[in-house]
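Step one of this worksheet: look at the structure below.
The complex appears here without one of its protein chains, the remainder shown in place.
Labels A and B are assigned to the chains in the order they are written; within every chain, residues are numbered from 1.
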Amino acid sequence: MAATQKILQYKQPESTYDVIIVGGGLHGLSAAYYLAKYHQVKRIAVLERQYIGSGGSGRNTEMVRANKRAHETLPFYKESLEMWDGLSAELEWNLLVQKKGLIALAHSDGEVDAMRMQGDAQRRAGIKIDMLSPQEIKRMVPALDISDRTALPVVGAQFHPEGGTVHHDAALWGYAKAACRLGVDICEGVEAVGFNVEAGRATGVKTNVGEISADKIHIAVGGYSSQIARMLGVKFPVVTIPMQVMTTELMAPFLDYYVASPRLHWYTQQTLKGDLILGGQLDPWQSWKSYNTWEECSERVASILEYFPDLAHARVVRSWSGLCDCTGDSAPVMGPSGIEGLSLDVAWGYYGFKSTPAAGKYSAEYIVKGKVPEKIKHFGLDRFFNRSRVREIII
Amino acid sequence: MPFLIRCPNCGNRNPYEFKFGGECKTSPAAGADRNAWCDYLYFNENMSGFQEEWWFHSKGCGDWIKIRRNTATHEIADQ
Partner (left out) sequence: MANRLPDSPAQVFDRTKPVTIQYRNRPVSAFEGDTVASALMASGIDTFSRSFKYHRRRGASCLTGNCCRCTMSVDGRMHVKTCQTAVRAGMVIEPHGNVELDLKALGGLFSRAMPTGFYYKSFYRPAWLWKLIKEIFRAMPGNMAAVSPLDVKPEYDAVNLSPDLLVVGGGLAGMEAAITAAEAGIRVVLAEADPHLGGFEAYQGEAGHRRVQESIRRLERFANVRVLTSTRVSAIYPDGVAICIQACDPAVKQHFVERSYHVRAGATVVATGAGSMPMLFKTMSCLASCCLRQRKGSCICGASSRAKRCCWPAVTTTLPRWVSS
């Protein structure tokens, strides 16, 4: 339609740019936007081999939160969470932000203690965190079963009132549209097949449509990062693991919060449309294939059904999966790559969506200034060699 | 073809009977420095394509087996 064409226009890449961003997902597009908007970089190309948002950007469960554990990374996640609030107005596109609140259930005293300890660190970083009793949880989520009918009864929860959801496609289109308006070339169907590196300095990208030279190259390819690593002759500290997600049929609004059980590996939210998005666990093995299995579906459904028994007759309608490049310390790799002029924004595992605004902002800052910003200094690639891995857990 | 793993002791089995043991790597030689060990432990080929990898038949015979699997298609070589 004519109106759509005006909003977003895809281009064929030219022969040279100031910055090339490899990867047309949320992180790549947000970096392009911040480069153009806040650093006035003129010639930027985003190269995407499929269609924008074809990777994790289009497959996540829309959760945004800052209740991570490693205290050194909390300022980063907190800033990212806060940036979502003003983005709709800034990008002039409704991202359907809903800061509905996240309830993370605990099923044992140990978990309650751990959540309390984490809550202390989170509060020191300025993130609002409360603990809830089972009765309080029940008042907020009437459909949740807190009785001892369940195999592992709920004994408490951590409440993160500023956590919530953002429409993932809207976020992608918002950033793409705004980047496009600022003159960024978004090039679909362009695949990086190699890099030109001379004397330790990256000078350009080899693609399926020819070579493109650039002063700076930025890698933001999500779960596919090791394919880029291979082209550069290096390895990344990641394993690519799929995560399966499913949705249910539409139901009248009954769930106002994002509810998760970190221990039992399920989390769910009810969308504006009325369906539940249900996920929770990485696959048990490395895979680059996007697929779904009966074992995962039935196990996830059984987990949530135990705590939402009144959903027994609801049906799963659709399932999909996305690739997560996971590090051992559940933290990403951002900043220098060891090759001059080539920066990284990879290894985002299953926590990339919530980090989009801050990752884009600080990637842009690093690309332009060449100095690692304070808030992402813990995400350096060299942490695996100098005893400074992030103390994060799967949470 | 469904994704099955042929255990030499048990035959074709559902992969959910196994625990994935990671890609096969060569451990550093004796006397290797810290960097070599960090590289070995944390950095992976993470191949999209055929790779040799370990699988542990935890819900079966309990044996560790090496297979060559295409991580992008789940085709297993020589099965």
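By definition in this document, a contact is a pair of C-beta atoms (placed from the backbone, for glycine too) under 8 Å apart; a residue touches a chain by one contact, two chains touch by 3 or more.
All of these numbers come straight from a predicted model, not from anything done at the bench.
Asks: Taking the whole complex into account, name the chains on display that the unshown chain touches.
Replies: Those shown chains that the absent chain touches are A.
Asks: Which residue from A:251, A:316 or A:368 sits in contact with the chain not drawn here?
Replies: Spelled out, the listed residue whose C-beta touches the missing chain is A:251.
Asks: For a quick check of understanding: of A:9, A:50 or A:108, which residue touches the chain that isn't displayed?
Replies: Spelled out, the listed residue whose C-beta touches the missing chain is A:108.
Asks: I'm checking contacts with the chain that's been left out. Which of A:36, A:102 or A:170 qualifies?
Replies: From the options A:36, A:102 or A:170, the contact with the absent chain belongs to A:170.
Asks: Kindly state which of the options A:58, A:161, A:274 or A:373 is in contact with the chain not pictured.
Replies: Only one of A:58, A:161, A:274 or A:373 touches the chain omitted from view, namely A:274.
Asks: Which chain A residues would touch the chain omitted from the figure, given the whole complex?
Replies: Where chain A meets the chain not shown: residues 85-86, 88-89, 92-98, 108-109, 143, 145, 148-153, 170, 173, 249-254, 272-274, 305-306, 309-315.
In this text, only the chains that are shown with their structure count from here on.
Asks: Which residues, counting only chain A, touch chain B once they are in their complex?
Replies: 224, 226-227, 229-230, 235-240, 284-289, 291, 293, 295, 325, 327-328, 384-385
Asks: Quick check on the complex: what are the chain B residues that touch chain A?
Replies: The touching residues are 15-16, 19-20, 22-23, 34-35, 38-39, 42-48, 53, 71-74.
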